[in-house]
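Quick one: this structure, given as structure tokens, is what I'll be asking you about.
Heads up, one of the protein chains got dropped from this complex, but the rest are sitting where they should.
A and B are the chain letters, set down in written order, and residue numbers restart from 1 in every chain.
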Amino acid sequence: MLHKSKAWCLSLAVILLLSVVLSACGGSSDSSSATGANGELAPVELVFYNYATPMKGQERVMQAINKYLKEKINATVKVVTMEGSDFETKVPVMLASGQPMDIVFTSSWTNNYLSNVSKQAFTPLSSLMDKYGQDLKKTIPDTLWKGMTVKNEIYAVPSYKEVGHQVGVLMRKDMVEKYKIDTNSIKSWKDMEPILKTVHEKDPSILPLDGSEGMYRSIPVQHMSGDWNLPGVINVGDQPYYKRSDDKIFDQYETPEFKEFVETAYRWNQAGYTPKDVEYQSEGDWKAGKVFAGSLLYAPNYVYKRSAQLGYPLVYQNLGKGVIETSDVQGGGFAIPRSSKNPERAMMFLNLLYTDPVLANMFVHGIEGQDYVKVDKTFIKPAEGVDPLNPDYDYGYGWMWGNVNIFYYDQSYPKDTLEQFKVFEDNNTPSPALGFNFDTTPVQTQIAAINNVISQFYPPLVRGTVNPDQYLPMFIQKLKDAGVDELISEMQSQYDQWKSEQTKS
Amino acid sequence: MTFLYELRKHGALFVMALPALILLVLFNYMPMFGVILAFKNYNFYDGILGSPWVGFDNFKYLFKGDAWLITRNTLLYNLVFIVIGLILSVALAIILDEIRSRFLSKTYQTILIMPYFLSWTIVALIFYAFLSADKGIVNQLLSYMGFHPINFYTDMTYWPYILIFVFFWKSVGYNSIIYLASVTGISPDYYEAATIDGANKWQQIRYITLPCLRPIIIIMTILSIGKIFYADFGLFYQVTYNSGALYPVTQVIDTYVYNGLVTMGNYGMTAAAGLYQSFVGFVLVILTNWIVKKVDRDSALF
Partner (left out) sequence: MEHTSNRFNQLPRSWNMVFHTLLTVLAVICIIPIILVYAISFTSEASLSAKGYQFWPSQWSLDAYRYIFRNGEQIVQSAYVTIGVTAMGTLFSLIVTSLFAYVLSRRDFRYRNIMAFLLFFTMLFNGGLVPSYIVNTNVLHLADTFWILILPYSLSAFNVIILRTFMQQSIETAILEAARIDGAGEWYIFGRIVLPLSKPGLATVGLFTLVTYWNDWFLGQLYITNPKLVSLQYMLMKLQSNIDFVTNNATSATNNMLLAQIPAEGARMAILVIVLTPILCAYPFFQKYFVKGLTIGGIKG
């Protein structure tokens, strides 16, 4: 018996020892930056993970890009493009295990920016930018830099595309005209009801609205946690909904406005204006022309593109004014991970990517003459022999490559494409809390429980598939049980502190 | 000393075990240091070993809110899966072995394992085609016969049965393979002797087949008890389309953890959930194994 237990201990000890020793060999990777930045630059290869569709012609285009980069900053870049769950699985694990990489895509919707910052995954950029990214710093407006700031430090260069978000409705133009619908009368989601009713009565074979969920987003708020579902918002702008004091954070699900919305959504669903299925896929019905309207997060020049895609004309109407909140800014950006051995060169590269049209457009459209030819200063067309539906290399609108203002656009885009971005930005109201980033660390337990309550109640309520008389009180109660009050008060105290810092500086 | 003696006596056995032991160390025991993540607030800068300790903080969310309901669901579904699954798989294996036509038996086998190869996404899609509210085949039938359509994905009454059905539909054919192989491994001499003694087919099954299957049944049961706090994520998440209205009967530990952490990506809390699930399974297995040892030493796991 004695022998037996001895052997047990021995074998376990050996194995544990082995594990620790062997894993210790691998774990740490010091980011000792051994780049002699003065005078001659040593040649380096930068590894760049971006969220983008892999293109067939990538290797060919990369050769041209590297030739160009070699001359500019004596660096080459190895770009790895991935999307969907491929990116979501690989990249966070690579960051967590300290794999060497120099630039990585981060955002509010994949490879989460805030969560990475709180796990200290990224290199702080301010001082690097002062040295190697002056042009970059000037190119991007302050609003965007503000949104990326966490505890007075910037950890990612934001994608410069449309600023802020607007919610609106897209409707079939032929039906709007046929039923003489005055789209200008639509000021908020509530004004949709008579229209949906008309459509449903006149043509029952058409689905009036492809879902009410999106419309809820038209109520202008800043989501304080950056997660659009978590409780805790403040009022934005001088608008008819959610009018509260700008300073006070509240649980949006406990408001009379939310109650009114879910009651309406339920009424619409009962009346047959919205689909009854939990996982309704609208795309097929849109293509078949069986849907009248849908709500969406608008982006400039979108209506035109979508009409072309579906093959019939559409009209678009905003639901109230848009908002610029912190999470909008975090819609995309590039960070330099801690594991990067060459953060200086990575910053030089980003500086070029955002300011040098030659480089940027190689990433977006490929090689001039081979993939595209220029029509004028801003517009291009596919080169001779390129199939526009299945090109060898072309990202089209290409927002994932940084700065849309220096890109070329296909000649089919409207002439005022770039102006549209400006108009869009000017129409949106910046949130008073723009730049506030919530640190979730103290309330992770509560958030995990709240996330579950949200995924249980939020989708069916806003889609109108369950009766709010029964489910809304349960929702509110379960949020309380999960600790929503602790979450809100933590937010409030962080917000108060942030504000006092803002006024000081 | 005993070790050296053993080494000399059974040297070949050590060599035979060596490749497996190396694989165990490399792919299982070396990463095992990661369980400490469950007690840490992991940040990439300090690394796994250097990150600050947080005690049992990462476990707290597992006992918040609907914890009781979720644990109950996980346990009850798994009990049903283990007990009924065992009966169904063994019965199916015996039937497949006993029916007279060899050719048909093989055909049935091939067809019955087919659903196993469909991913949960596809299974979800197929059942959606039957159950969906607007276009589902079941509802088309119901309204054709003059009944009210049922919105399955918001009505939880049917889901315990639906989930149990889907689970067995997908897995029972595949799981019966183990028992089928076991049945075919029983020496024909036993049956021959029994036939000579005048035992009929039922008696043969009762007194030869089932006792011979006992060791494998015991092992399979012990192994599934170890996984009793784990639920099949695809079944409970994808087949239900994660529909909130069904949560009271469909939410299990794995979906709770997923829904809670998917936006945060907290490695410590993920590790905590895994450790909790494993630990409960481990205790139960040790207990079961101890009981089995008392009753039938040879059938025990270790």
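Everything that follows uses one rule, which is that a residue touches a chain if its C-beta (ideal position, glycine included) is under 8 Å from a C-beta of that chain, and two chains touch if they have at least 3 such contacts.
Just so you know, these numbers come straight off a predicted model, no measurement behind them.
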{"item": "Among the chains presented, those that the missing one touches", "value": "A, B"}
{"item": "Residue, one of B:A17, B:V83 or B:L141, that touches the chain absent here", "value": "B:A17"}
{"item": "Touch criterion as defined above, residue of B:L86, B:I126 or B:I164 at the omitted chain", "value": "B:I126"}
{"item": "Residue, one of A:V93, A:V358 or A:V423, that touches the chain absent here", "value": "A:V93"}
{"item": "Per the touch definition above, residue among A:A299, A:A383 or A:L418 touching the missing chain", "value": "A:A299"}
{"item": "Positions on subunit B contacted by the hidden chain, ascending", "value": "2, 6, 10, 12-13, 16-17, 19-21, 23-24, 26-35, 37, 48, 95-102, 104, 106-119, 121-123, 125-126, 129, 135, 137, 169, 173, 177-178, 180-188, 191, 195, 198-201, 204, 212, 215-216, 219-220, 223, 226-227, 267, 270-271, 274-275, 278, 281-282, 285, 298, 301-302"}
{"item": "Subunit A residues that touch the omitted chain in the full complex", "value": "7-8, 11, 15, 22-23, 25-27, 53, 80, 82-86, 88-90, 93-94, 96-99, 109, 214, 281-285, 287-288, 295-299, 302, 305-306, 309, 390, 396-397, 399"}
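The working rule: only the chains that are shown with their structure count from here on.
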{"item": "Distance between the centres, which are taken as Cα means, of subunit B and subunit A, whole angstrom", "value": "38"}
{"item": "Complex contacts: residues of subunit A adjacent to subunit B", "value": "3, 7, 15-16, 18-20, 22-24, 27-28, 92, 95-96, 98, 112, 115, 118-121, 227, 275-280, 338, 440-441, 444-449, 451-453, 455-460, 465-466, 471, 478, 481-483"}
{"item": "Contact footprint of subunit A on subunit B as seen in their complex", "value": "2-3, 25, 29-33, 41-49, 57, 60-61, 64-66, 128, 132-135, 151, 153-154, 241-245, 247, 251, 256, 259-267, 269"}
